[in-house]
Each structure stands twice: as structure tokens, then as C-alpha cells.
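Can you keep this structure in mind? I'll have questions shortly.
Left out: one protein chain. Kept in place: all the others.
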Amino acid sequence: MQNIGAFGFAIGSRLVTAIVQLWVIATLVFSLMYIMPGDPVLMLLGPDSNPTPEAIAATRAQLGLDQPVLSQYVKWLGGAMQGNLGTSLDGYPVAQYIGNGVFKTLELAFAAILVASLIGVPLGIAAALNRGRFLDGLLTSVATLGISVPVYILGSLLILGLSLKLGWLPASGYTNMSRSVAMHFEKLILPAITLGFGLAASIARMTRSSMLEILGKDFVRSLRARGMSERRIVWRHVLRNAAIPIVTIIGLQLGNLMGGTVLVEALFNWPGLSTLLVTAVSNRNYPLVQGAILTIAALFILINLCVDLFYTLLDPRIRRKRA
Amino acid sequence: MAGHDVLKIEDLSISFRTEGTLRSAIRNASLTLRSGEILGLVGESGSGKTILSLAAMGLLPPNAMVTGGRVMFEGTDLLRAGASALRRLRGKRISMIFQDPMASLDPIFTCGDQIVEAILLHEKLGRRGATARALALLEKVRMPDPPRIMGSYPHELSGGQCQRVMIAMAVACNPDVIIADEPTTALDVTVQKQVLTLLRELNAEIGAAVLLITHDLGVIHEVADRVAVIYHGDMMEEARTAQIFSAPKSAYTRALIASMPSMSPPRTRLPVIERDAKGEIVSVVKPSATVRAAPAVTGGATLLELRGLTKTYTLQATPLSAGREVRAVDDVSLAIPARSTLGLVGESGCGKSTLSRLVMRLIEPDSGDILIEGQNLAGLDVAAMRQARRDMALVFQNPYGSLNPRETVRDLIAAPVDIHRGGKDRDAIVARLLDAVGLPKEAAGKYPHEFSGGQRQRIVIARALALQPRLVICDEAVSALDVSVQAQVLNLLHDLQAEFDLTYLFISHDMSVVRHVSDSIAVMQKGRIVESGPAEEVFERPRNPYTRTLLDAVPQVGTMQPAAAEA
Amino acid sequence: MRLSGLLRRPLVLASLCVIFGIVVVAMIGPWIAPWDPLALDQNNVNQGSSSAHLLGTDEFGRDILSRLLVGIRPTVVVALVSTTIAALLGTALGIVGGYGNRTVGFFIMRGVDIMLSFPAILLALLAVGFWQSGVLSLSIVIGIIFIPQFARVAQSATLQVLGQEFVEAEHAMGARYTRVIFRAILPNILAPLVVQATLTIAAAILLESGLSFLGLGIVPPEPSWGQMIGTARGYMSQNPMYVVWPSLCLAMTVLAVNILGDALRDHLDPRLRNA
Partner (left out) sequence: EGSLWFGLSAEPSSLDTVVQPGTAARTVKLAIHRGLVNYGIDGKISPELAESYEISEDARTYTFHLRDAKFHDGSPVTAADVKATFEHILDPNGKAAFRNELSIIDAVETPDDKTVVLKLSTPSVALIGYLALPESVIVPAAWLAENKDNPTATPIGAGPFTFGEWTRGQEIVLEKFDDYYKEGKPALDEIHFVFYGDENTRVNALKSGDVDIIDYVPAKDAEALKAGPGTELISTYGPFMGLQFNTKFEPFSKPEVRQAIAYAVDRSAIINTAFNGIGAPIWGLAIPEGYMGYSEAKKDYFSHDIEKARELMAKAGYPDGFEARLLASSQYSFHQNTAVAVQSELAKIGIRLTLDLPDWATRMSKAGNADYDFAVLGSLGEIADPDWLTNYYYGGDKLVRTNNSPYFDDPEINGLLDKGRATVDPVARAEVYDQFVDRALELSPIVYFMWRQQDYAVREGVTGFTNLPGFLTFQSGYSLENTKVED
């Protein structure tokens, strides 16, 4: 019981830290946005429409942007502490935007990571087991392609082939599960593969390296001496021992997917957080930027927390060091 | 009693690829293992025993090459057998107990998981059945509190406990052939006896053949039916045990028997094996290079004093499971006079290694004081502690683990010199130390994985002695060494003590070695010191029942075979 | 020499040649380019390969080959400088975060979390606001973006190494922290770091193209590979080879770097050296 308490305490303190982290991020973002060039009101009123100074001033006042930065900040922070992310410049609650985007982002991210891990880990293992041989070179080359081919080229090719030429899959968009489940998943496939392929390459490289590290250890020899099959040795023992760097990189990628998939979201018109963020930034929709970044950061921190917990599950020696 | 031939090694030759050249490790070795017998394999450290047995399992390291010969098991040549054929044999028909138990266990699975997995690989018992069998096995190897061991990770066990886990796994499936590579190095004599009995039983019950690799001639003498002797990769001879001891044929064997510590009176120089001027292998007692007389045991100032040292570990199988407390060191108080040697003996898992770590403050004691010349280490800050460690050295029980795999032996041995003396004279010091522990000069450029178990142990010893620290803690420091190299190392320790006033805390389960080196003895059981006193007194007139049991269990060879000493 | 063993492997040798070639071209590119990389030719836009333009022309009728040759320099500078910044600082943070005092380590890693979750686009925008856009500021921004990734990789690997006994042995000898870091930890966490570095090189070049739409990056019309790839995206249907050439160059470079990285990684592992 007492240990569950200690474990809970560890998580609890991380969560408290997370709140502090989010506050730091929020403050940073807040101050950054007031140094950044560009005028939110101009973007809101439509820069092409030559808004009158009165209209600009009126809008500014209405949005509270004419107040001192500090009081804006305090007001925003007050709201945020009550879970209210404020109002987007167009009047909608930021939370509504975020709520719309966040699940789509998570869905795509997890699908992509799944694809990436399913491809990357076996590739990395195969390369490690065949180190220095032809297969290793081949897999390295494939992985390199995956890393260096920009996502939109791969994505465009997939769209061209699977969608425009063969018509197997829809080219873009998002369909709500409530409208059509099949359609929903059909539309998930291409973006997930596109994202996953590049990530798979990194995972494969890290897996290869990490596997090699472990394959040289003495205990692998004793596993063999016990008559264990290579497959079991590799998947159960070596991979588990090699998992920390792999989990690290997967965690990093997953985190990056929270806000860094602009290109793929654009390519497939996936209405996720990245697009939301980029649009908000380009419109200087500060409350929305603020909210999007906080959400992304919160997800990121959560992922990192999970990864850190995972370390201690994976390696009891780390647990002891930290206990 | 002799059964049919199960495992035949025929004309086996093995070489290592190093830096583009081939170095021969084993030349034309032949051995036959018969069912129901124990074949002892003895030989110098680094002579190729481990490599030979790995070859028999088809598990040679990647840079080893078989240049000739066969290993026949039931009509198949294991060196050429396919992967799946080998897999079916390994563990089930032929199993192996590895020399370095710590390094041979998967660090991230609990021991229980690993034993159960080993059983389930070959037997259809179901998890529950396998767990029951695992517990029974642990019981058999005299493991205290088997359920706790099952739930512990390897790093949470003592050296001897790990070794017993390995043994349990090796015998789990009642194999036909057991290759035991130094299976008892970390076990105290009572447990050792138990393990040997277990092997014997398997011998008798299912006709298992055992290849027992050990440097402990006492063990060989007690349990082996036949003995093979290997020297520098060449098989020297193979004969019945009695014959080997009474009438050894090869010069090496004669020298080996002559070098046993139990042959010599305590605290004298031990004979080592060398080639004399004519190239003959002989056992000689070389005089010490130093002129100072042996130290006086009594009257010296106290160098190390421990007061009420206590350490408790908390065990957790998963971060969420309930913790269990293990009191590894319980209110230990000890004093070692300067220039003397304290032999610390005790049951495996009684807390000896923990104690040595506590003295170095590698782990923090729960309570108690560590006084070195009156200075309490327990209160020192990081910088002061760092300074204090210049005068202390610890030879880890697990030599391979304590060697950085990415450094060459030169850098490893020179580490203390680099740390405390800015690397002054490092090459000269390394060369001298290598020579002193009997390693060739070329060893300096190699990496730890290229060495045999005994060689690694010598690297660690060399490193500990690099700066002649005031206090040296040897945790089973000579357990993997054959008698000759052991003698060389013990002589070295002795000489250094005389020359530089070193003080030793010498942890060992080998009573003859302890007897030989110690001025005083402390006996430990379950984390407590149960008896301590001057060496003769403890050995001659043990007061504590546990001490008596220990002494009774020592395999006797010297006294039974006085003739051997004359050879 | 030990390294000579590496050079005997043909693939490694080939990779070295590629890298060497790239470095040479980065230095002399402008002199060997057959055309002025900035010269527009409105009558020859988006042409395929021809004898005049070996690799064809871009949307302004500029010679793609010449732009590739001249574009190497900023590309190489961005890749190298940013990866170096990220690797050095990130690794340092990661090791201290894993090995340092618990409080310090905790704060460092939580700081890294913050950096990680701070979107690149904002950082980049900010940089545009503060600095002249250009190769160096771009490299620094990209370097900063990749620091936390290195930090996390380094930290996790450090934690794992710390669980091993040889680190304890160093402590027992009274080694200073610097020695433990440089002798015990660093060599043993180098493998994932080398991999991470080779990944970062490619990612940095691609990120450069991603940031150019914010006006941070190599200012047009000056060429760089990332920017060429980014622009060519819009012309994939008209002039498919336009995107292929710079991507191919990038892939070749990354492949060479990866093979070298692998070789280095394997070489650093003494157990694999003679196997």
C-alpha cells in the first residue's frame, strides 16, 4: 500500500510539475506573441478590406486587445486556471476548436505510430541480425529513403497511385465516425501510412543500433544455451532490453505528431491540431495559438511522463536508481 | 558405474580472430563424457576451458573459429548441426552453468520468470507447475526464501544467489549432459557441498554426465570420477581422479597439485607454476622481492572500524507491487588493525558484498559509522569522499560487470592513476601490474570481453592495486583463479602488504585461502557477525555452531593425499 | 590504424567518397555550375532533361543542376551546424539530466519537456522577428529545435548505463563526475546518439524547407536543397523530375551519412569489431 502511495506520489509530483511547465509555456507563448510582427485585428477583419481605423479600434477594444499586456495576461491566466482557454478572436470558445482537433490529431498520431512501429521495429531487428550483410545494407537504404523523402512526396505518390489512379482510397478529408465508420477509417489509412513510413525509418535505425548493443551481451548466450528459439530470444529478451532507446524515439515522435504534422494534415486535409495551430499563427489568432500550444504541450508532457514511467517498467535497475 | 559415451569432443581446434590475425586458443583437444560420471576439467586460468565448453554447446563467440575437429552428441556433430536441432538439444539434453552468473542472467526479468521460462521451454507443465518446480529447485540449491528470490531481479541478488539460479535453470529439465563452468565460485562451502550433491544425484538418478570445470582441486577430488587437465589450449592428460592426485603424469599436473594453498602453512609464500630454465613446468616458491619482514599482527593501530552498520533493501517486483524489506547487513561492528588482513567468511547471501559496498559508501548505510583511521566516512561530502577513495579500493565480486566494456585493459587498469595522479607513469604502472597478475603485455590493448573469467578477475585486481591504497577490499577476488595464478596473486597481495603497509578485508568462501591469508577472521551469517577473532583461534577452536559447520564442509584434499605434495 | 579496417568495407569507402565529394562541391560549387543558378529563362520553364540543362529547369527556367551544385553549401552548413548544436547541447543536457543531482536532473528534463512541446513554427517565427533571415540564424534555430530530442535520447541511455556496475566501479575509485561522464557514460551511450545524429541531419535539411514558407530560411532566389524540394512540391505534376533530383541528392547524402554512422557505431562497439 505504502508503495502504491509512493508511486502515486511520484506521478502526482510530476503532474504538479506539469502544471508549472504548462504555466511556463503559456507565459512564454504569451510574451512571444506580443513581440511577433503581425496584427490580429487586421487579420480578423480581412486585410484586403481596408478596415477603417474606427473599425480596427472598435474591434481591438471589443477583444480586449487594447488593454495593457499584463492585464490581458492576468485575465487569460485566470481563465486558464479555471479550465477556460478563452475565446478565439472570431468569438468561438478556444476549447471548441481544440476539442474538434485534438481527437483527430490523437487518432492520426496513434495510427501513424502504430504503422511506424509495425514497420520499423521488425526492419531494425532484421538489420541488426544481419549486420554487415546485404540485407542490412538494403534495409539501411530503405530506411534512409524513409528519412530523406519528404512526407509530401510520399503522400502525393500514394494519393496519385492508390487514390487517383486506382481509386481504392479517398484522397483526402475526414469523415466523422457517426457518418460512416468505414469511410472514417478509409480516410485514415493514407495519412497514417505517409506519416508512419518516415517515422518507421527512424525507429528502424534506433532499433538496429540498440539491438546490436544487447545482442553482444553474455546473457543472450545463456538464453541460447537454454534452447530458446532465436525468435523468442530476440522478441522477448533482446528487444525488451533494447527497448529504452526505441521507446524514447517513439515517444519523441508521438510528441512531435501532436503539433508537427502540418504537411501531412495539409496534404490529406486532416483537420488536426497542427493545421489549427498553423492557421491560428498565420492569422495571429493569439487565444487560439495559446490554447493549441497548451494542448499540444500538455499532450507532450503526458507522453513524456508515460515514457518515463515506461523506463522504470522496462528496466528495474532504473527503478532502483530513481526510487 | 561408467556408462556409455554421451558427448565426445574429438580433435577440436579453435582460434580467435583479433585485429586481422588468427590466434589459436585450443589445439586438438579430445574429451569423452560418459553417462553417469563427473569429469573434472582443470587447468590454468585462460587455458581454454570455457571456450571448449562453449564449443560443445555451439555457442562460441562471434570472433572464434573452429579450425578443426568435431563435437559428437548422439551421432550428430554439434558444430555442424542446424539451429533448430541445436535448440532442441540445448537446455533439454545438454545444459550449461556459466562461469559468470551475474552476466548470464537477463537483467530485466525476475529470476522466477527466467527459471519458469527455462522450464516451460522444454516441458509442458503449465505456469503453475513450472513455478512449483522452480521453487523446489531453489529449495534444492539451499536458497533461503525461494519465493522472494523468484520475485527478485538479478541485480538484487548476491553473487552466490545468482549462481544458484543459474544452476537451478541448468538442472531444471534433467539434462543428459551438464557442463558446469566453475559452478561454485560464489558459494560458501556448505552450499557448495549441497550443489555438488545435487549434481551427484542427477548423475545417479538419470545417468547425467557432468563436465565440471573448476580450479578447486578439493572439489575435484571429492566429486570427480575422472579428471582432464588442460594447459594453454593443450590437453595434458586425462585419468581417474585418484590416479591424478596420486600419480600425476604431466609436469603441469604435478605442479598444479603442489601449488594448492592448503599445502602451505598460513601466511607464507605460496608456490607458483613456472617454466624453469630448461623449459620444464615446475612449482616453485619464489622469494619476495622486498626485504621487509612480515608485519606484526598485534599492536598496530586500527585502520578500519565499523560501528553498528546496518543496511536494509526494499524489494519490489513491479513499481506497484508491495515492497519487502531485506536486512542485508545488520548492526555490524568490526575492526581491522592496520597492515593486517581480515578474512570475512559466511553463508552466500549473508551480506558480505553489501558490507563491502557500504564501507566504500557506494550505497548509503541506514545507520552506523565507518571509521578509517578515526575519520568517519559516513559523514563526508562528495569531494571529501572522493579524496578518501584514493586510499581505498574494492575488487568487485563480479569482475566483468565492473569493467567498462568500451575501454581497453590499459585504460581500465590505469584508471586510478588517471584519477588521482593525472596519469603519471601510467604505462609503466600498467605494465608492472599486468606482469604481477600474470597477464601478458599484449593484454593491455584488448577489451574485457576478450578475456577469460580468471583473466578478467586479475584485471580488476590489478586495477585495485594500481595506487597501493591503504585499504583493499577483495570480494571473492581470487575465486575464478586456478591455484597457480591464485598463488601468484596472493603472493602479490602479501608482498604489497609487507612493502606498503596495506590492509585487506578479504571476502572469500574458500576456507583454505582465507586461512592462508588472514590474520583475523570474522564469520557472518544473515547479516550479522556471529564470530570473530584471530585466525588460528577461529579455525582451531570455533565457538559458533555455524562456523563449525562451515569448517566441516571444507573439501579435504591436502590432508588425505599427503603423497601428492611430494611430487 | 584501427580505422583502416573500416575503410576496407566498400560501402563505407563509397560513403566517404560521397561525403568528400559533397564537401568539395560545397567549396567550389559556384565555379563548376554550368549556368548561373539565378538566371531566369522565361521561355524554358519546367523543362525536363536536355543537353543544355542536364537535369532540366525549374519554374523560373533556372538550371536545376547549377542550383543543386550551388545549393550544397547552405544545405551542408545548415545540416552540420544545426546537428552539431543539437548534438552537443542536447547530449550535455541529457547526461546531466540523467546523471546529475536529482533535483538538477529533474529540472533539466522538465525544461527539456518544455522545449520539446514548444512548436517549431513559433520559434521560427520569433527568430524571423529578431534576426536577419539567413543561413546561420536558420541553423541556430533548427539546432535549438533538435536539442531536446537529443537530450531525451541521451538521458534515457544514461539512465540505463547508470544501472551497470562499471559506473559504480568508477565511483569506487573516486572518479570525478567529468571522468564518469566522459569515460563511462558517454562511450556507452554513443550508439543511440550517433543514430540520432544521422537522423537529425536529414531532418534538419527537410525542416529548412519547411520553415522557408515563414520567410525563415535561405532567402530566394538563392538555392538550397531543402528549399528546392519544398518548391518542387508544387510542380510535381508538371515536372516530376524537379522534385526527384534534390530529393535524390538528399537521400544519397543521408544514406552516406547513415552508412558512416552505422560503421562508426559498430566500430565503437569493441565486441563487434572483429566479428
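Going by the order they are written in, the chains are A, B and C; count residues from 1 in each one.
Definition applied: contacts are C-beta pairs under 8 Å (C-beta built on N, C-alpha and C of every residue); 3 or more make two chains touch, one makes a residue touch a chain.
The model shown is predicted, which means the values in this text are computed figures rather than measured ones.
Remark: the absent chain touches shown chains A, C in the intact complex.
Checked against the full complex, the one of A:T27, A:Q96 or A:S180 touching the unshown chain is A:Q96.
Within the complete assembly, A:L267 is the residue of A:L32, A:I193, A:L267 or A:A298 that touches the hidden chain. Looking at C:L89, C:V219 or C:M241, the residue that reaches the missing chain in the full complex is C:V219.
Of the residues in chain C, those that touch the hidden partner chain are 38-40, 42-43, 45, 59-61, 125, 128, 212-215, 219-221, 231, 233-238. Counting the whole complex, the residues of chain A in touch with the unshown chain are 37-39, 42-55, 58-59, 62, 89-92, 96-97, 100-101, 156, 159, 163-164, 167, 170-174, 176, 266-269, 271, 275-276, 279, 282-285.
Just so we're on the same page, only the chains that are shown with their structure count from here on.
Separating the centre of chain A from that of chain C, both taken as means of CA atoms, is a distance of 21 Å. Look at where the CA atoms of chain B average out and do the same for chain C: the two points lie 48 Å apart. Mean C-alpha positions place chain A and chain B at a centre distance of 50 Å. For chain B, residues touching at least two other chains, in rising order: 61, 107, 155, 449. Contacts with at least two other chains are made by residues 216, 315, 317, 320 of chain A. Chain C meets chain B in the complex at residues 5, 163-166, 168-176, 179, 183-184, 187-188, 268-271, 274-275.
Residues of chain C that touch chain A in their complex: 9, 11, 106, 110, 113-114, 116-122, 125-126, 128-130, 149, 152-153, 156-157, 159-160, 162-164, 191-192, 194-196, 198-199, 202-203, 205-206, 209-210, 229-230, 233, 236, 243, 247, 250-251, 253-255, 258-259, 262, 265-266, 269, 271-272.
Of all the residues in chain B, the ones that touch chain A in their complex are 54, 57, 59, 61, 83-84, 86-92, 95-96, 98, 100, 103-109, 117-118, 121-122, 153, 155-156, 166, 169, 314, 316, 318-323, 400, 449.
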